[in-house]
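The structure under discussion is supplied below as structure tokens; questions concerning it will follow.
The complex appears here minus one protein chain, its other protein chains still in place.
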Amino acid sequence: MKLVKVYVTLKDSVLDAQGEAIKSAINTMGYKQLADVHMGKYFELSFDDDYAQLDQDVNAICDDLLANPNIETYRYEIMEEQ
Amino acid sequence: MKLVKVYVTLKDSVLDAQGEAIKSAINTMGYKQLADVHMGKYFELSFDDDYAQLDQDVNAICDDLLANPNIETYRYEIMEEQ
Amino acid sequence: MTEPTAKQIQTEKLYQQWGLTDSEYQLISEKILKRLPNYTETGLYSVMWSEHCSYKNSKKVLRKMPNKSSRVIAGPGEDAGILDIGDNQAVVFKAESHNHPSAVEPYQGAATGVGGIIRDIFSMGAQPIALLNSLKFGPLKDGKTKHLVNEVVAGIGGYGNCIGLPTVGGEISFEDCYEHNPLVNAMCVGLLNNTEFKHGTASGDKNLIIYVGAKTGRDGIHGATFASDEFTDTKNKQRSAVQVGNPFIEKLLMDACVEIIEKHSDWVLGIQDMGAAGLVSSTAEMASKAGSGLILNLDKVPQRETEMSAYEMMLSESQERMVLCVKPEFEENVLNFFKNFELDAVVIGQVTTDKQYKIYHHEQLVTDIPVDSLTEDVPEYDREEKQPQRMIDDKDYHFMPTIDSLSETWQKMVQRPNLASKKHFYQTYDSQVKANTLVRPGSDAGVVRIRGTKKAIAMTNDSNSKYVYLNPFVGGQITVMEAARNIVASGGIPIGITDCLNYGNPEDPESFWELDKSVEGISSACETLDTPVISGNVSLYNEYNEVAIYPSPMVGMVGLIEDIKNVTTSAFKKAGDLIYIVGQTFDDFNGSEIQMEQLGQLKGDLRVLDLEKEKLHQDLIHQAIEKDLVTSCHDLSEGGLAVALSESAFENNLGFEIKTSLTSAQLFSETQSRFLVTIAPENQVVFERLIQEDFELLGQVTADSSYKVTTTDETSIIDGSVVKSNWKEAIACLMKSEV
Partner (left out) sequence: MKFAVINFPGSNCDMDLYYAIRDGIKQTVELVDYRNESLEGFDGVLIPGGFSYGDYLRSGAIAVHAPIVKEIIRFANEGKIVLGICNGFQILTELGLLPGALIQNEKSCFICETVDLKVLNNQTAFTNEYQAGQIINIPVAHGEGRYYCDEKTLEDLKINDQIIFEYQQNINGSVAQIAGVTNKQKNVLGMMPHPERAIEKILGSDDGLKLFQSIINYQVKVNN
């Protein structure tokens, strides 16, 4: 099996309401040296092994479903699943 | 600045409803070779540079806030921010 | 990064990319300023003079709408309109479209549409009490549309649920013309506990302009202007023009604004939300309305991003922000008040008397223009009009359905996406939070009681663009009347409307004719009902590849229920009740769902609507409800009598046995001005004496869920439980099916 790890994050200029809320919670907890928090999504996709156009398809899946190119960027890694 | 990347995922014993929903959406789009999807959360925390007990504190932040040990597990990496 | 000079803007005609025409630009530079506007100033004119902010194309048409009645406290021109409902209370409401943002980013587009309309209500000092929405999409065929629908619905629910306002009604429909141009209209209704309200004005020399709420980022700034085109370095490819909402902040902002106006009215002279064209439109309008000038210092504006230009800050459409005008002696109080809600609040400027709009950025005066020139000097256009050719060609066409098997047609019709249950979507909206909702989605209008009184408010969103497409004038009338029937069937009397006018390009004469005629239709119906248009919104240029959407006016109507004992729902209550249809039925199949089912296209003209008769039927139904005669009441609309009967039977799993003078086909006719009513048998005489004419006793409600129907053509027995499951499952099935 192939394991694909996808990381989706908001673009820099997009309001990260969740990141802001989490940052202020961590600060209130007493950790003052925290400068910034961003929250994103993380996906693990498993695919059948012999999959010629895996890379191409993962790209399409990210563009169409996992990330919204208007506000988010993504990156992914393809690896062998143990 | 130090950058900490935190990955939070549901424990295996907990049904990943969002993962299931995404899996079926991807299958609907015609990608049949997809076997499994898991969805998690991804955080990027930036900290001031000279921070002796960073590792210890990140551990505590994950335990106390970012992950719920009843249902989730986490891992993190600490690196230099560019 | 250097901005182009005023000279460059002129010679390279850069203003065109912002949407200003040559003659508009000349008007600004030659008549108004008598100099060339700089970069920031050109940007301000371009947004303030856009159709969205200025209504320069539609103003002339909008003036046709009645906006007065004995109840009107505030009409169009304020953030939202206000109607007196007695006992020193008033309802405040408005609807807004968020079509384009939802096409680009469906979740956030829909969510920020909801967020924006809520701000319009609480900026009037009113406590928002309910939300509604009207959604139009392409057919549920491909994965793309389904994803779009899912995201829009999730965005609507995501914002409303989180902020804690019940979504009590709405509509959702599917036609080919919306495939690439979905419509997302949202409405908010609020309650004002006194009939005084805060105008959105900035008056009084040296009074302070205070900014409250979320920080400003580069959200929603025209993607296609040269600001983003020519000056983006590679890093800024990261930039996004899409607004993102934060309902959590809006909840704090809403609670704070409602409380400050209720408890500290003397602190606040004026308040306005920052909606389209953010800072510039809110502050310029506030100053212009008061006949004042304004100085703003942009360095004080809370900023989420670094190195924002004056242009970007002024045009940003970052969400969850408000502007207040406050007397200097209350500065401390106001700032502390918001601080207690954990909201940013800062003084960003001052009111002046010179009627100039002056903006400082990095200690430089970047804008110095007459404030009225942004709001008052916009040229008003008188667009060319032409009746669409299709109307002339198809004038005498009359569609007649063929019914081979009544039972089969019946089953098919209830599965049409436009007629099937929308519960799959609306069950994802919290319709009960605040514990005041008396009628949830699923009946005719949503009903919310006013705690501590006997009163309740009924509200509905309606549009039927198929009718408007076939005959804009009659279609416009029908839109209002259908909304009114929903209110009346719920036990209320209609008291006013808001609207979203969704059309194509106004520079296309046929499109403009559609706008003009349908507004005339809406206006005439409103005159008949004495329901003024107290707020609204215009969205033009809804087209894809130069093909316009159907002309799609959406009417948001509010009704008053004087006593909650009058609240009535569409569900049959009990076996043995008598079933009546009130109103005559004709062969009205043009524009109907059965025409779409059988012919697959819209064609023909609409019957002239008899407004007086419609009003009479509504009045009679209202009287019958007030006299406690009615056990259920449902308006007849899309799908006709067959669909209305089924919908009424579903909730309590009842059936009916009817014998009618109508043909089988006429069970699907969509003649206007009709109601389906049930009464207890002992009230037969009183009820019939009240209604007098234009009614037919159809039969009675039965205990098993079987429909026994005798028309002039045949007698059929239809399995109601199958009808119900077809109706209930149709949408979920389509959403799940693979492409």
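We just call them A, B and C in the order they show up, numbering each chain from 1.
Just so it is clear, a contact is a pair of C-beta atoms (placed from the backbone, for glycine too) under 8 Å apart; a residue touches a chain by one contact, two chains touch by 3 or more.
Worth saying up front: this structure is predicted, and the values here are computed from it rather than measured.
Note on the chain not shown: across the whole complex it touches A, B, C.
Screening C:103, C:187, C:438 or C:718 against the full complex identifies C:438 as the residue touching the chain left out. Touch with the chain that is not drawn comes from one residue among A:8, A:22 or A:62, which is A:22. Considering the whole complex, the residue from C:252, C:495, C:630 or C:645 that touches the absent chain is C:252. Touching the omitted chain from chain C are residues 154, 157-158, 161-164, 246-248, 251-252, 342, 427-438, 449, 451, 564, 567.
Chain A residues in contact with the hidden partner, per the touch definition given at the top, are 17-18, 21-22, 25, 28-29, 39. The chain not displayed touches chain B at residues 10, 13-15, 17-18, 20-21, 64-66, 68, 70-71.
One rule holds for everything that comes next: only the chains that are shown with their structure count from here on.
Look at where the CA atoms of chain A average out and do the same for chain C: the two points lie 35 Å apart.
Averaged Cα coordinates give chain A a centre that lies 9 Å from the centre of chain B.
Chain contacts: chain C has residues 147 touching two or more partner chains.
Counting partner chains per residue, chain B shows two or more touched chains at residues 25, 29. Looking at the complex, you find that chain C touches chain A at residues 104-105, 107-108, 147, 214, 217-219, 238-240, 242, 244-246, 248-249, 304-305, 318-319. Residues 11-15, 17, 21, 64-65, 68, 70-71, 73 of chain A are the ones touching chain C in the complex. Across the complex, chain A is touched by residues 1, 7-9, 19, 22, 25-26, 29, 31, 33-48, 51, 57, 61, 64-66 of chain B.
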